[in-house]
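Yeah, one chain of the complex is gone here, protein chain that is, but the others are all in their spots.
Chain nomenclature is as follows: A and B, assigned in order of appearance, with residue numbering initiated at 1 for each chain independently.
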Amino acid sequence: MDAYHSYYGVEWYFFLLVWGIIALGSHVYQVGFVVKLIRLGKNDDRFNSWKQRTKEFLTDWLGQRKVVEDKLAGYAHALIFWGFLMLVSDVIDLSTGGYFAKFLGLIYLANLWNLIVDIGYLMAGIGILFALYRRLIVRPEKLKDSSLEGVLILFAILGIVITAFIVEAIFMLGDEPHYNYWEPIGVLFAKLMQDIEPDTLQVIVDVSYWLHMILIGGFLIEIPQTKHSHLIGTIPNVMFQDHEKMGTMLPLQVDEDNAAVKTDDLDFDNLTLGVNKFEDFTWRQLSDGWACTACARCQDVCPAYNSGKELNPMQIIMDVKNYGKEHGSLLLAGESPDETIVDRFSPEAIWACTTCYACVNACPVHIEHVPKLTDTRRHLVMEASEFPEELQNLFNNLERNSNPWGLGAHTRADWAEGLDLKIGEPAEYLFYVGCAGSFDERNKNVSRATAKLLKAAGVDFSIMGEMEMCNGDPARRAGNEFMFQMMAEMNVDNMNSLGTLKVITACPHCFHTIGKEYEKYGGKYEVYHHSQVLNELKQKDKLKIKDYGDKVTFHDPCYLGRIGGETEAPREAIGGELIEMERSREKSFCCGGGGARIWMEEDADKRVNEIRAKEAVNTGADCVAVGCPFCMTMMSDGLKTLGEEQRTVKDISEIMLENLEE
Amino acid sequence: MNIAVLIKMVPDTESKLEVNDGALNDQNFKYMVNPYDEFAVEQAVQFKEAEGGKVTLLSLFSEDNSIDTDLRKMLAIGADEIIVLRQQGYRGDKPLANAKALSDAIKELNIDLVLCGIQGIDYYQAATGTMVAQMLEMPNISGVTSLEYNSGTLKAKRQIEGGLQTVETSTPAVITCQKDMTKVRFPALKDIMMSKRKPFENKNVDPIDSKDALTSESSLPPARDGGEMIEGEDAEEKINKLIEKLKMEAKVI
Partner (left out) sequence: MSNVLVIGEADGSEIKNISQQVAAVAAGMGEVTGLVMGSGISEAGMKLSVGKIIMADDASLENYDPVKYASVASHVVKEHNIETILMGATSMGKDLGPRLAAELDCGYLGDCLEAGSEGFVRPNFAGKVLAKSNPTGTIVATIRNNAYPAGEAWSGSVENYSGEIAGSTLNTTDVENVGSGIVELTEAAIVVSGGRGLENAENYDSMIRPLAERMGAAAGASRAIVDAGWVPHSHQVGQTGKTVAPELYLAIGISGAIQHLGGMSGSKCIAAINKDPDAPIFKVADYGIVGDLFEILPILKSKF
């Protein structure tokens, strides 16, 4: 018994044809619209490294590698996804009145195919049931704002699964039941329904069949519009994921060798500085909008969002998609809507980002949130000149005295007084002190501790002294790419003239900028974080550090742990009784200082560092170990605000020096 | 409205200050635009945007052209042209001579309003602007914290002891600007690039013999090495010591 008969004198396939044309037509039209929108974006040549990309596609898209990082929801989704892949060909069979199965039968694949489809529906069904349970009964915090859309979609898929089984089952019934055990669930359903009146069964199979096809058609129409667009959107997104090292920002213009075009050679008349309009984004930045599933994992880990600020990384991605949808026709006609994408994001949100990359790290489909914010910052700083007042001071200070506080450049090496260090001479290593380590009282101690330890271990190193300049990181993250470029070019000149290619730094931001971003400006250096060098010396017994029993917790700096890839060296270096915070290593929660935010105002009730400080307090540790001058400041301030001054904040080098055996 | 803005290039506040044989060593000075003058540039540009006209920047300096980039940034704020008077042997501490050179240059332009910062952060004399006014026979209002212009009348507010004085005058006049008189805009990169094409004229002027009082000897105040922790038996004693030091040593109260 099946639904393949005429209805009111019209054959079933006519109805299907009409519906198919409508649904597929709408689908193709909408997808085409979105593709055109995305193609408005600028060029980004990711059509390379095909072998690597294919492998990544298989593990990340097919294998759901990042999706299953969230065990519960992740595996539920994997079930639905894999189940879907397995069952999707069933629609061909259902649309051809069963001829597809017959065709497969000719090549002896029918049974296997039936089994796969059935298991597929089952997996999807189980996954959906779990998802519904999570969304409706458990109601996790992050989903409390979720719209009806998600629930409806889940129910719709469930409907497709159940109607599929019903149709399968009734197909097995009729005058004589003929159970096909290659469709085990179908058999189950059939056995449950075998006693129903044939007339009723006919009605049920008809209704189920058409409900099934209507739902499928409905999905085709709905997919490009809702977050279901990720079905298609994730394909280019995962395939063409970012191969640059995490956190590296790109120069204004690059030449054929992928090196930055020198400041003097930049063609300003034809250069767009950052992003203001929709089409200023690259196509890959735009495709993010349609890859997002609104899973809120980025939102969960975002320090800005969690401290009550205007920024919500998920919203930013939704903004791209929604803006595209709303202004699509204008954009495709080559016109500029009154509202720009910067207006849509809102400058307040743009400035709230600490560039910690937790969002990018958490995203299962390789969406790149941070570059959208740093690119819009570039426009706000270099074109619109609209940015927080405090940054004006920052820029002026960097320009005049090459440090963010505008303190006398000639006092840069004062911290080293009395330490008898090599200054400005070639040596095996260059200890790049950085601005905080040179000018901030608290951090000068860290520089001194590091220098003393290196000396004690007999490492041959020198410092640049007055010649050292800020590496430009604050300017770059704040969007003043022009200033950064000039600073980078100058620094590379200076550093190259020293001839030393191995660099040690106690600041993860210097570690990142000099180690990974200076390459494009002609500066290729081997850069080590001081924890890496000091730990190696400790392991090799060049530094004898005695054990101590204090309870200590380590706050992984974003630019060392998550972005820098180094989480173990600091831990081995500090020793003690290490208690981990709830969020540690690559999942470390930002201290709030990055993205030039340490120089910007923050409302008293929206403090990122207080959130992290509380987490540290919860470990019960007496000492919070840090490996970054920003973290040092932010954690100290945070603890003070919480009234927890009795807990100390110390740098890795300070802890090691304290416990150095003479 | 044609406005002349006087800009002084001053040594960076954070420069190393060394005195050798009673003379200040200025060999390694890096120069920057006097911050007080930036307010004047911004105010002038705002007037131009409202009333039309031209903003001419005038700066008196030596032949050293390391200052050119920073001066061009002032053009980027929105001024139309800059004239740098190059004088051999220029010194920043001769207000009478410098005012003469500047006012002579202003006389050659058709100026309705002269704006400049109240003082330079090098010598803090707060004299040049007012002297220029006298030499141009124009009225002057100094230390202005807010300035309005309406059909030929300037309305200025200036701080006086315990209050705020509002003064009006007709143009032409000289106004010297106080800190935070207005918010100086940060020029967009495009404006900085465009400013490279605006007229930048170097004009040689002769050194001027003047009656300026010259410095016979420079010295560094007694070094207060890293700070002194005041000791005492009790709070009262410590406070007395502190006040004495503030009065006698530091001379700040």
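Just so we're on the same page, a contact is a pair of C-beta atoms (placed from the backbone, for glycine too) under 8 Å apart; a residue touches a chain by one contact, two chains touch by 3 or more.
What you see is a predicted model, and the numbers here were worked out from it, not measured in a lab.
Chemist: Out of B:Asn28, B:Gln88, B:Asn110 or B:Gln134, which touches the unshown chain?
Modeler: Checking each option in B:Asn28, B:Gln88, B:Asn110 or B:Gln134, the one touching the absent chain turns out to be B:Gln134.
Chemist: Which one touches the absent chain: B:Lys73, B:Arg158 or B:Arg185?
Modeler: B:Arg158
Chemist: Which residues does chain B use to touch the chain missing from this display?
Modeler: Counting only chain B, the missing chain is touched by 11, 13, 17, 19, 24, 93, 95-96, 99, 121-131, 133-135, 139-143, 155, 158-170, 173, 178-180, 211-221, 224, 226-230, 235-236, 238-240, 242-243, 245-246, 250-253.
Chemist: Pick out the residues on chain A that sit against the missing chain.
Modeler: Answer for chain A: residues 390, 393, 405-407, 436, 439-442, 599-601, 603-604, 633, 637, 640-641 touch the chain left out.
Convention: only the chains that are shown with their structure count from here on.
Chemist: Which chain A residues qualify as touching chain B in the complex?
Modeler: Those in contact with chain B are residues 268, 273, 382-385, 387, 389, 392, 395, 400-401, 406-410, 482.
Chemist: Which positions of chain B touch chain A when the two form their complex?
Modeler: Checking each residue of chain B against chain A gives 12, 14-16, 30, 32, 183, 185-191, 193.
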